[in-house]
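One protein chain omitted, others in place.
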Amino acid sequence: MTKLIMRTEKVTMKFGGLAAVSNFSMSAERGLITSLIGPNGAGKTTCFNIITGFYAPTEGKVFFKERDITAMKPHDICKAGIARTFQNIRLFSGGTVLQNVMTACWVRQKSPWWGAPLMLPGHVREEREIREKSRALLQSVGLSHLAAETATGLPYGAQRRLEIARALATEPEFLLLDEPAAGMNPQESRELMDFIRKIRDEFKLTILLIEHDMKVVMGVSEWIRVLDYGVLIAEGTPDEIRSDPKVIEAYLGREAAAYAKD
Amino acid sequence: MSLDMFVQHFFNALMLGSLYGLIAIGYTMVYGILRLINFAHGDIFMISTYFVFFGVSLFKMPWVAAALLSIAATAACGILIDRVAYRPLRDAPRISALISAIGVSFFIENICLVFFTGIPRPMPRLEVLVEVVRLGSVRILPLVLVVPLVSFSLVAALLLVLYRTKPGLAMRAISKDIETTRLMGVRINSIIALTFAIGSAMAAAAGIMWALRYPQINPFMGVIPGFKAFIAAVCGGIGSVQGAMAGGLILGFMEIMIIAFFPGLSGYRDAFAFVLLILILFVKPTGIMGEKLEDKI
Partner (left out) sequence: MNAGTKTILNITALAFLALFVHWAQGGLDGYKVQVLNLIAVNIILALSLNLIYGYTGMFSLGHAGFMAIGAYVCAILIIPAAQKEMMYILQPIIWPFSVMRAPFFVAVLAGGAAAAFFGLLISLPVLRLGGDYLGIATLGFAEIIRVVFTNITPITNGALGLKGIPGYAGLTWNYFWCVLSVYIIVKLLSSNFGNCLRAIRDDEVAAKAMGINTFRCKAVSFGVGAFFAGVGGALMGSLITTIDPKMFNFQLTFNILMIVVVGGLGSVTGSVAGAVVITILLEWLRFVEYTVEIGPWVIPGVPGMRMVIFSLALLFIILYRRRGIIGGYEFSWDDLGRLLRRKGADK
């Protein structure tokens, strides 16, 4: 088993003349929870989009389990074992909570689409298993009582949890969470931290987080990387990052960094 | 093919192409600001000819007066259609407005059928334009030379409006980002109405010139030219006025020249436009002069 489940090599993303991400190299150690932080517009979601195949980087490569996935399409990358959530929640608005999770089971489904009209026994059985598996996932995020509700009718925090459950349904090894704590109150954020640790242990995941809520970042991360204007300016343990002057300067400006030094 | 034949075909193509271009401008402007395919635009083209017909035959107006009035009336129709069928759906999913456009198109065609019947009417003509003249050994209608001139002048005037006036600036701003433009205090609905007015007026001019060349008018005469003009707009790059004219000319030349060199294909004439469309959508969907519309993830 490779120790580094995912790594990027000097990834650069240029839109016209603007470089959203420059020379970004990182690696994710199996089983760790790591975070990617930085001011707004630093290029964090762009990195996610590159890793998950929605953007093709202008330069550089992405490797997953030592396989070059740079040119792979998003659905193939998901099949390979990477799943994600979105900054602006992207649930399937026309479906119920349960259906949202079941849809994500399609990638692992073996029976073909024409199995349904022909009522193949293998198909019927697999559909039942998918339904049960989805219910179990909803249970583990605490949403099983809302299974029949329309997905977009849920309160905000529940929608975020649903998105995570949906991502888990694809049986990933590597999970990317884009601002999972956005819009949560302190109580919910605490529960989220426990939840992230729980799913990492239960589903044997490696997790990469984008997050602005520093409590969550410091509380749950085992390694943090800081991006500013598309460039990696610092990485380290939460304690190291907390007191790194470059990081403080990026977030709060030069004065605050000088203040912190004293 | 003799030189005379070629010259004749060339000018026919130029005329046809500039007419397609004029109609295409209406499509491209509306799509540029509303992202809506105005299915009813071809019927606007048709209505203008009936305005002239009734102006001359019923109200006994002189031809030029009837033509100008028709352009104004057609522009008013364009504004009316937007107000009634598209404005209420500004915030609805785009497909709703599209279906509404299809409904409006069928409505106009059939209400004209009800009132004017399907019997083709003869378009009143301006004699000086439709008497054949001879330039050397080439026999040509003056119309064929006048149409491209008028069309290009109209396009030039429009480009002046777009790039040198405030409403024109507003139109271009809306096509880039409608929300921000609204926040800047621009009265969106007025500018949109103006866009429809200009596009419809162009189509009206095209319709009148078209009917001078092909003098039988009927309620469904706008259907095929309308589709073809839209295809021309796509080929030239939807949202670009210059592109619309370019696309129109390309289509016009394609139609005339291919038939000229391969008369056996004349039955497939109407399909050329659609083949061109498929090719463009496959190869360069943004068209010759168009820009890519990105989707933010």
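When the chains are written out, they are named A and B in that same order, and each has its own residue count from 1.
Just so it is clear, contacts are C-beta pairs under 8 Å (C-beta built on N, C-alpha and C of every residue); 3 or more make two chains touch, one makes a residue touch a chain.
Because the structure is predicted, anything quoted here is derived from the model rather than measured.
Novice: Using the document's definition of touch, tell me which of B:59, B:261 or B:274 contacts the absent chain.
Specialist: Once the missing chain is taken into account, the touching residue is B:274.
Novice: Among B:80, B:102 or B:149, exactly one should touch the missing chain; which is it?
Specialist: The missing chain is touched by B:102.
Novice: For a quick check of understanding: of A:84, A:161, A:200 or A:225, which residue touches the chain that isn't displayed?
Specialist: Spelled out, the listed residue whose C-beta touches the missing chain is A:84.
Novice: Would you indicate which residue among A:58, A:109 or A:140 is in contact with the undisplayed chain?
Specialist: Per the contact definition at the top, the residue touching the missing chain is A:109.
Novice: Extract the touching residues of chain A with respect to the undisplayed chain.
Specialist: For chain A, the residues touching the absent chain are 52, 54, 73-75, 78-79, 83-84, 86, 90-95, 99, 102-109, 113, 115-117, 119, 123, 127, 130, 166-167, 169-170.
Novice: What is the set of chain B residues that contact the non-displayed chain in the whole complex?
Specialist: 31, 35-37, 85, 88-89, 92, 94-96, 98-100, 102-107, 109-111, 113-114, 117-118, 219, 223, 227, 230-231, 234, 267-268, 270-271, 274-275, 277-278, 281-282, 285, 295, 297
Definition applied: only the chains that are shown with their structure count from here on.
Novice: CA centre of chain A versus CA centre of chain B: separation in Å?
Specialist: Averaging C-alpha atoms per chain gives centres 49 Å apart.
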